[in-house]
Structure formats: C-alpha cells, structure tokens
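So that we are looking at the same thing, I have put the structure below in structure tokens.
Shown here: the complex without one of its protein chains, the others still in place.
Chain lettering (A, B and C) follows the sequence in which the chains are written, and residue indices restart at 1 in each chain.
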Amino acid sequence: MCGIVGMVGHDSVNQEIYDALLLLQHRGQDSTGIATAEANGVIHEHKVKGQVREAFRTRDMRALLGNIGLGHVRYATKGTASSEEEAQPFYVNAPYGIVLVHNGNLTNTRELTDELFHKDRRHLNTSSDTELLVNVLANELQASISGLQLDPEQVFQAVARVHERVEGSYAAIALIAGYGLLAFRDPFGIRPLILGVRRSEDDSRDEWTVASESLVLDNAGFEVVRDVEPGEAVFIDLDGRLWSRQCAADPKLLPCSFEYVYLARPDSVMNGIAVYESRLRMGERLADTIAKYTPKDAIDVVMPIPDSSRPSAMEVARKLGIEYREGFYKNRYVGRTFIMPGQAVRKKSVRQKLNAMPSEFAGKNVLLIDDSIVRGTTSREIIQMARDAGAKTVTFASAAPPVRYPHVYGINMPSRHELVAYNRTIPEIAEELGCDYLVYQEVEDLKAAILEGSDITDLDMSCFDGRYVTGTVTEEYLAWVEGSQES
Amino acid sequence: MCGIVGMVGHDSVNQEIYDALLLLQHRGQDSTGIATAEANGVIHEHKVKGQVREAFRTRDMRALLGNIGLGHVRYATKGTASSEEEAQPFYVNAPYGIVLVHNGNLTNTRELTDELFHKDRRHLNTSSDTELLVNVLANELQASISGLQLDPEQVFQAVARVHERVEGSYAAIALIAGYGLLAFRDPFGIRPLILGVRRSEDDSRDEWTVASESLVLDNAGFEVVRDVEPGEAVFIDLDGRLWSRQCAADPKLLPCSFEYVYLARPDSVMNGIAVYESRLRMGERLADTIAKYTPKDAIDVVMPIPDSSRPSAMEVARKLGIEYREGFYKNRYVGRTFIMPGQAVRKKSVRQKLNAMPSEFAGKNVLLIDDSIVRGTTSREIIQMARDAGAKTVTFASAAPPVRYPHVYGINMPSRHELVAYNRTIPEIAEELGCDYLVYQEVEDLKAAILEGSDITDLDMSCFDGRYVTGTVTEEYLAWVEGSQES
Amino acid sequence: MCGIVGMVGHDSVNQEIYDALLLLQHRGQDSTGIATAEANGVIHEHKVKGQVREAFRTRDMRALLGNIGLGHVRYATKGTASSEEEAQPFYVNAPYGIVLVHNGNLTNTRELTDELFHKDRRHLNTSSDTELLVNVLANELQASISGLQLDPEQVFQAVARVHERVEGSYAAIALIAGYGLLAFRDPFGIRPLILGVRRSEDDSRDEWTVASESLVLDNAGFEVVRDVEPGEAVFIDLDGRLWSRQCAADPKLLPCSFEYVYLARPDSVMNGIAVYESRLRMGERLADTIAKYTPKDAIDVVMPIPDSSRPSAMEVARKLGIEYREGFYKNRYVGRTFIMPGQAVRKKSVRQKLNAMPSEFAGKNVLLIDDSIVRGTTSREIIQMARDAGAKTVTFASAAPPVRYPHVYGINMPSRHELVAYNRTIPEIAEELGCDYLVYQEVEDLKAAILEGSDITDLDMSCFDGRYVTGTVTEEYLAWVEGSQES
Partner (left out) sequence: MCGIVGMVGHDSVNQEIYDALLLLQHRGQDSTGIATAEANGVIHEHKVKGQVREAFRTRDMRALLGNIGLGHVRYATKGTASSEEEAQPFYVNAPYGIVLVHNGNLTNTRELTDELFHKDRRHLNTSSDTELLVNVLANELQASISGLQLDPEQVFQAVARVHERVEGSYAAIALIAGYGLLAFRDPFGIRPLILGVRRSEDDSRDEWTVASESLVLDNAGFEVVRDVEPGEAVFIDLDGRLWSRQCAADPKLLPCSFEYVYLARPDSVMNGIAVYESRLRMGERLADTIAKYTPKDAIDVVMPIPDSSRPSAMEVARKLGIEYREGFYKNRYVGRTFIMPGQAVRKKSVRQKLNAMPSEFAGKNVLLIDDSIVRGTTSREIIQMARDAGAKTVTFASAAPPVRYPHVYGINMPSRHELVAYNRTIPEIAEELGCDYLVYQEVEDLKAAILEGSDITDLDMSCFDGRYVTGTVTEEYLAWVEGSQES
C-alpha cells in the first residue's frame, strides 16, 4: 500500500508535496520520497526510510527546487529486503530523465524482468516493481518518440504500450524532465487516482495536482476535477496545459473494495463514492446481519475498535437502537523494541496500542465492531481485553466479509494459511477468536454498501471472493507471491 | 507540562522506561531523556529534543545500562530558549551523584536562584527550575548526611527542607547513585504521581515504579499501590525495599483540575478518580447547562472535537437525547513548515489537523463539544469549518469554565490578554468565536464532576477562579511570569 | 584533479578500494565515492562530500557488496555548484547499468550537452563532464550492441565512438553491470592510468586493478602490468579475463607534466617514469640555473617548502655543495573557519600550515625551493616568514617554469590574471613576491628532467607554454572556461 501525489504549480512545490504526503501518511509509513524538477530540467530527489515528519530536514527541502514534482509514502512488504533501496521515486536518465512513483502491484514481474534484461538491455537494481514500471515506460517512450520535441501524443502511445506489457494494478505519476507530469491508471482502475485544479484568475496558467485521495485536494485548495479513469493517461506540461487520452483497449472500472473498508481516510471521496458514507452504509447492513445471527437482548452496548470502524459502529448502534460507547482508548505514540545484547525480542502486545476503560465493560454484554479481520491475532487479544475489563459476553462483528484469499493488487496481506478465515467456518473462527458470537458482513452487502447510489457496477473483491480480474493471477502465481509480496 | 517515570527492577530498565515515556508522550513532545544507573553507581544518560520515537537509537539504548532509572517527556514553554539544554533529567555529582526529573513549576525561582548562587555556591547553567530543584535537594542532602552510609531518614530530612525552601508545584523523581530512587510530591499534590509494584513470587525483591499516570503501571503489569501523597517522600533502595514518610508540615491535597479536563489520558486514574468517568460526569452536568441556556430544538446533532472531548460529548448527547455523530476527522500526522529562503512563514491552519465530513453537517443545527477554550483561535476556525461544511447553526460548548487566569503550576498557557475569556462576558466571547450559542461549564459543576464519589475536598482551579494556593503568587509575580513560563 | 581506481577480485573489493582511495587522497579531498556490483548485477553506491576517512561508515561499507567495483576522490573546482551532487561515480541504467569514474576534463562540453539533449534525448542532471562522459559511452554502447550478449568487441566499438565525439583529457573506469570493468584513456594519454594484476596460483582467475597511480598497485600486492596506452581500452570480465584494444585513430602519448612537478606521489611510476627520480633531476637542472642567476656565495643553506619539493631541494643542495636543512615544519591537521553570526570571515594564513624554526634562519642567506609558483600568495607569505625568522636574504627557486596559461586538462587553476607570472617578467615577479633573488626552472630543462631515460618524446606543458594539444581549446574557450573550470 502506498500513497502518491504529483503537482504542477506556479511556485516551488516542495512544501505542498510534503504537506500532501503527511495527509497520505496513513497509506504507508516505511519510507518516503519527493522529487522535483526545475524549469531547466534539473531533477532533485530525496528519499529515505521512515515517516515524512522524520525524513525531511530543512536542507533536504531547500534542495528540492522546482515548480513541478511528485512524492510517495510506502508501506514496505515483508518480501522486500531493504526499505531504503526500495524507496520511491525511481529515476531513469533516458529518454529525457523520468522519475516515477507508483501505488499498486504488478503481477507479471517475472516476465517483465526477463524482457527488460534480455530485450531492452535495461538494468534493474532492485526487486521493486516500480523500477520495472519506470523502465517499461522509458523503453516505450524511447520507441515512440520521433522528431526533436516530445509531444503528448507520443506519451500516450507509450502508455498504451505499457498497458499492453504490464499486468496488475498501478496508479502511477511520472515527471518527465523538461516536459511535464504524466499520470495514468491501470485498465481496471484498481488503485485510486484523482485530479484537481487551482484555476488561475489573473494568469492563464492553472495549477494541477494528482493524488491517491481527494482530501489532499481539499486540504490544499484544489478543486476536484474528476478521478483519472481506468486506462486513461493525463499529461500536464510545464505551462499548466492538460491533455488526456484513454490508452487502454478495453477499460473497465473495478476499484479495490478494501479502500472503502479500511485503507482510505473517511474524508476522501473515491470514484465518486464518499468513503465515510460507504462506511455508514456498511454499518447499516451489518446491523441487519447481526440482528439475524445473534440472540435478542444479547447486546447491551456497541463499541468500535478505534479508529476506522467508528462510522460503521455508530450506525450499527443507531440501527439496532443500542447504546454506543467508546470503551477503548487508542495510544497514538508507537515506539520500537530495542534488541539488547543477550536478550530475546519481546513481543509487543495490542495492549500497547489499545487500552480498555473498565467502567464501560463491567458486567455488560458488549458488541465490538471492527472494519475487518485478517490474521485474527489482534481480534483475539481485543476480545480478551474486553473480558479482562469485565465484559459478561463479547460479540464481535466485522464490517467486511471473511478474508480468505491473498490480495495481489497492492495491499500487503499474509499468505493464505495465516488468514484466520482460511479453511475455517464462522463457528470455527469464533472459537479461534474466543468470542461468544461472531458476525461477518455478507459479500453482497459489502458490495451494495459501497456501490449504493453510484453507477459503478463492479468492485475488486478478490481477497473476499478469490476472483482476480487480471489474467496472470494463477494458482502458481499465488503460491510464488506468498513468499514475496509487493505494494 | 511534563511526564515522568522512575523504576527499580530486576533487570535492565531502559526498554521499560522507554515504553513508559511513549505512554506519557501526550504530556510533552518537545524533548525527552532517560537516565539509568548500574549497581556500581555509574550513571548513563541520554536526552535530546523531539519525541521519544525519534530520540533513542539502538546505540543510545544499549548505553543505558542498569536496573534503576528514570525518564522524562517535556512540553517546552515559550519563555525557554533552547529545548536541548533544558531537556531533563538534570544531574549533579555531589553528594553521591543525583539525577532528577520533575513535572511542575516552582514559583519562587528568583529567590532560589539568588540563594543557590550566593549562599550555596552552586552553579546553575540554565533557567530551568528543575536544575534549581535538584540543586536545592543536593544541598539539603549534603547538609543532612552524617556517617558513612546514606540512610532513608537523612533523605527524608532533606526532602522536608526542600518543602520549606521551594514553592510551587513539583512531582519529582530522583536517582541517587549507589543508593536508590526517591519520589516526592509538593505539599498540595498539585501534579500527579502514582506508585506501583510488581511483587516477586520466588524472589524477595519487589520491582517498583512511580509515574505521572496510572496507565503506565497498567500497561507494564505493575499493580497500583497508591498515589504518592502530598508532601510525602518515597524511597526505594537498590534491593527493592521501600520507605515512605510525610515530609511536609501541613499537607493538603489540591490536585490540578486541568489534568481531568484535558491533560491526562482518559484511561488513567489519578488521586483515586478515574479520568474517563470524570469526563463523562462533566458531560452530564454540561448537558444541564446547555439545556438551560439554549432554545429547545436548537440542536439536531452533538459532535465532539476529537479526541479529548469525546466522553463528555457522548454523555451530553445521551442526556439530551440527541443523536451523537463524529463529524470531524483528526489527522494524526503533523509535520513542519519549512522556511525557504525568501519566503514568509505560512500559517498552519486547523484544517491540517481536522477535516469535516460534509454529510454530517449539511442543513443541521450542530452542537460542538470541546474540553476547554483557551485562546479561542482554534474554536473560531472549527466553528467556521462547521459552517463551511453546511451547518445551519453552530452551538459551541466547553466542558470547562472560562479560562481567565494564568496557570502557574506547570501548564503552559498564554498570558492573560491572550485568553479569549479575559475581560469578556460570555456573549462577547460568543461573538468573538462566531458561534450562534456558547455554553460553558459552571465552575462549581466542574468541581463537582471531578470530585463526585471521592473524599477529596478541593482542587486547584486557579486558571478558572484565580485562587492560587501557594504563597508567592502575587500580581507582581503573575506579571513577571507572563514573560517566561515554566513547566 | 581526481584519483580513480577499479578492481575485479575474488572476494569483496570494498575494503581494497577504500584503501586505494586513501592512497589517492592527495589527488582530491572534496568528495569521494565507491560503487560495487554483485555477480547478479546489483549495483551498490555510496558517495558524499569530504575525505575518505570521514565518508564511509561501517554500514556504508557493509552495503558495498560485490567482487567488482570502482572508486573516486575529487578535487572540486570553483565553478561547480554543489560538491555533493557532482560527486562521482555517475550511474546510468541503460544499457545494462553503467557506473563511471573519471579523471580529466572534457573541452567540448557545450557541444556534447547539446547533442545529448537534442539528439540522444538523454537527461543531464548536473554540470559535471563525467555525467556527459557516461552518457556518451552509454549511448554509443546502446548503438553498438546486437544480439543477446555483450561482447568486448562491441565495448571497444563504443569507446572508439567516444574518442570521436569527446575532446579533452579523460582517464576513465566504468563498471558494466553483469559484464565487467572497462578502463580507457584519451588519445593523448594526458591523465595517468595504470594496470596491475594479482596472478592466481591455484585458481585460473586473475585479479585486476586499474588506478591513477602505481603506488596503489604496490601497496595492495598487485604486479604492474603496464600503463593503459593513450586511446586504448581494457575490458576485464567477471571471471578475470582481460581484453584490450587500441580504439583511437591517431594516438600519441603526451602526459601531463604537472603530475611530475606536483600532483603525483613521489613513490609512483607513471608512463614508465619514476616520479621521485624525475624530481631529483628537476633539482639537478634547477641547481645549474640557480648557479647561473645568483651571485656566488649568496646562499648559506638550502631548504624545501615541505612536502613535495623535498627531493628537488635535496638535489639542489647536493649539486651546489650547500648545506640542506629543514627550516619549516608543516602542520598536518587543517580545520575550518566557522562563520559566527555577525562576524566577518577571517583569512586563514599560511602560518596555520607552516611554521619556521628560528634557529635555522637567524642570520643566514637562505635558498627556498618550491615545486611551482601559481598565484604567488603562498610564496609571498613564506618569504615573509623566512625574513621574520631572521633570514638575512631570501632566494626563492621554483622547480617548474612560470605558470602563465590556464590548465584545461583536469587541474584546477585560477584564471590567467590571477597567475603571478601572467604578463610579468621574472624581476617583476620577484618584486611581487618580495624575495631577493628568484629563479625558475627553464621550460626545456623541466621537459628534459622528466623525459630523461624515457622513450616518450613529448609532454603536455600547456600551462607553461600555452600549446594545447586538443582541437577545441581556442581563446574563446579559454575565456569561457575561466569562469567555470572542471576536473
């Protein structure tokens, strides 16, 4: 999982990109990077491990000169060696000098690596699929250009070729030195990307931004233009002129359902769907399922597991007519466990992140709402905490259906046998988690909750239903990817 | 405002103190420090600017050897030059080697500085009142000792002398190299300090901790023994034996009411009063006042300003029978504004910390609950955000009474003329803030809400009522302190 | 001025390259870098400002994996913005991934920059001519390859094309990821490059190194094979097999005379000429000129300006039959002048680097020998120091002729009007320097001293005689370069 942003402004964009990355920090906290370019084409870049707040010193920011730039926050996945080397953006110096950031995951990396090395003679220095993507783009751009000046048409041809060669999910932003900013989204639009503008009143040059989430636009005073469409490419030159083109043969929007369940900030609107409202609707539908599967009067109080399940939980409470309370307090400051010579690593428990308020639990039948259940280890600890705090019975409900399949489109998830719902019935999962009752959202309800009121017809729900929309996701691929996942 | 912790354990205490400081991080984020001592008396210390997470590298932690130690997080106040030099703990090397951390604020610093320089010939290298405190303690300890070995009785004599010389608020922990850990609290117990134990089953040596808040004890598996009493000193030697003594002539518990209003974490219990529950009661009483001062049907929905006003807001909603919603989303990742050459400093607005969910505001009469109103600038921006998001009318209510006086006991507050309630009536404040209706908690209600069910009879509420319990707080002092405040 | 080294070994080469850079540190102290490659082609690089000793931490070295690598030390020139960004090596990722280091200076940079941008569509991110060189090489390599595997023949074709496109001086080493190490020297062999081998006894794989100076080979136990010839390219693959080819149309060896005068370490042998012995011969010939131009008995004692003029001075003393003494002590530890707020920059005088031993000067007629005189400011200060220490008369002699022209082949020298010898006769220079007598080596004597016993017939002596061997050095070019010089 990653967050990306690109910007073409009147003045220096470094601070605005920095601010945007802070707003996208929830999408990845392992590494971050910014690249900018000056009008003369000189590119500046700074990328390091860690969160945005710690990554950029004044001297780093001062070096990021230029009115055009892009940024990235990254959630590293276990398969990837060194967070530092895999940090984005990635740069290639020909043609023109291209810097690229990417949110998503390519699923034909093995074929692409072979082709790039043998056919295109390009050097890949890491196992990052982003390095693959920038090299495929560079290669196709090299092939499509003719004449002295790069023109948007040639850029769109290159993106069309990228769509042909690359499989998987990719929302990407590229800076082409001396020319402009390119943004494109895979033909299924799995990962989000939204376009905003700050119209110039007294100046013919508009300012543009593209970002993973709309709240970046809201916060910086950009007006939402629209989501970049699946398969579409958008090119903005240094003078703020914008071109766009559908570059895919057969695009079809299938946005990732997990963005609505958990990833996105509630104050974002993605593909026209307000995330917060979709979560309220998940709560509404979950309430019905809870009513169906739990004994009447089994619940005295409804509580969210903070923070992302709050809207759903509040709606469950309202719909069921049961009191809503906040029984858990979430600790915001998370630190490290240092390995001292001769000491074993201590396991950090959930208790360092959550604390229970005993007075809310004592003697009560509590219903805990979480957004989803993946490994189940956290849920098990939370249920135990509720009991320790005095709960009479604990009912646990998930606003998402059981997660039973790997997520290969850019969200780091464990391999199948680590998923608590893998090969288990709901009663078996309940026993595993230690709760009195366990309720999951129905798959169709999740889909309906997200899509209600939208004219989008389908979603990527592969981790719930095992239906992978891109061609290369075979059982053999899933087995391979379970060793080394990419976001 | 600061957070402190001390520990005497079986093994290395560095990681546990680090974990404790993370839990106390909400009490101060400007600098942090840890000191430990080995059995042979060698002291190790590391203190720097910034948050705990960024302050300690593996090599720093590895150097913090020893089974006894203490730690500090600090909220720097505007009057203090360099956060690095004022970072705690402070060390003096005679007698014995003493390291001390302190939460509070001394109010006779000018007199003490004079005495220490002229009479005690001690060198003060900073303007920190903590450096004053450790030097007064060292001086009195030097005076009270006789014979070869330090005994607890001598330590208590020294604390008694500290109480005589020092005025103001102070919860302090000191490590005496080669001897043990000393914790003491001023005769009014203004700032909190709680004692916990981990009983040893198979070992005669118990492990002890003292900390600003009880959640540190809960989290690390310490059982709460009790709060350190006002004027009391507790001494724990290297073998885990504990002595305690009342060292003040006329102690009287007057805990700081602001801990309950805002400072403390809701899952802490302070002076026997559960912070979370006191906030629920504040909501209950505030509801009555709201009902009294706002027209019937003026409110469609109740919303908290996250995070600390959530319990009060929920209780207001319940009591008034109005729907509770979370209309604001709080951004967790806060960054910096870099000053680029030739650019002016941009003001960071509240909008970078809070975002409104339009669907919750559109066309509604909203009641916003905050824990308190100090300068009023944030409240004004939030009220405007609610209007921008579509609110029909905005009622604003504060769970604390108007803040009209400086806080001189360890909380950094602006000088009087910067307080929005200073010299203004409530309607004038409402106009200043731009809300339709404004409701404040009554002073007596706040007091009752905190003390209900407790046998404590009084509180420090000086910033609400101007009544200062320590002798030296005169009008002249207030004028002086408004230039240079200390926590 | 720069120093370069490349190595293909059996084991990790990081420490050996580091050791080599320390030995080449006298060739540049402003920035340094190392790149290595693993057998699988993954490239690792670390480059920063400062000296070798300060530049590489343990973690940096641990990341420099691989049995093939190269390194660089750089002397930054005034025209170049940021030492950090101009630090070598430079990397391009297609074809194959190439990292290159370079000692020298290209003289047709303006034309190359244009061609690369417009024709080759390659992005240059700095004003470094090394970035130009690696891009020209990459472009020509891209053009020359066909088939799946790179073969040495294609590499040599590319170097031949580089010789056609590029003008100036360049001794360069390139690492081609997955293939091997390439070293080549410009068709005039202006800058040095020497090849060494460590023959394997029990293994068929030899180990190879190429470096700016032979002492690197001596020190690391490599046997000198020969200097790389002007125009020649040498390619060593990952298995230690070596190919070489003359790639220039009309090569002719014209090594830089300044290497012998000042740059190279005395224990190096360059182009078959021992530097130390050439300096002895310079002393011998200088003695004759001194005898010719100074009054008999004008000199009591001969002293070197440490360190590089020591051999010449010793030989002057021997030939003239005058006592040799060391009257100056050179301070090895050089620091910085910090600019404090509100203070002007203090000029660091020569006295911080040299100190005079009064007993050697008192009442004596001293002859001071230096290797060369450039600006004259240092000489003037030294002459004054000798007088202050009590010298009766001061004769100053330079082992090199007057420096009257810019050096455009990789040594940073001031523009012409800053050269003390520019437009001045020797008596005028003597007056400028403040010495009683001034003697310069004759141009022909310097040439003869260097070449004696060698079959090399000519040298680059352009800074002494204004004769530039490469085509593009016009008066217009010299005027341009005096603003922005490159090494």
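In this section, contacts are C-beta pairs under 8 Å (C-beta built on N, C-alpha and C of every residue); 3 or more make two chains touch, one makes a residue touch a chain.
Note that the coordinates shown come from a computational prediction; the quantities given were computed from them, not determined experimentally.
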Chains in view that touch the one left out, judged over the entire complex: B, C
Option from C:R351, C:R375, C:R404 or C:R424 whose C-beta touches the chain left out: C:R351
Full-complex contact with the absent chain, from B:A94, B:V334 or B:A448: B:A94
Candidate in contact with the missing chain, chosen from C:D239, C:E323, C:E428 or C:E452: C:E323
Residue ranges of chain B at the interface with the undisplayed chain: 41-43, 92-98, 118, 120-126, 135, 138-139, 142, 145, 148, 177-178
Contact footprint on chain C, counting only the chain that is left out: 12, 14-15, 18-19, 22-23, 25-26, 51-54, 56, 58, 61-62, 215, 218-219, 265-267, 274, 276-277, 310-311, 314, 318, 323-326, 329, 331-341, 346, 351-352, 355-357, 359
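Note that in this section only the chains that are shown with their structure count from here on.
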Length of the shortest touching-chain route, chain B through to chain C: 2
Superposition of chain A upon chain B: rotation angle, C-alpha, nearest 5 degrees: 180
Computed distance of Cα centres, chain B from chain A, in Å: 37
Where chain A touches two or more other chains, by residue: none
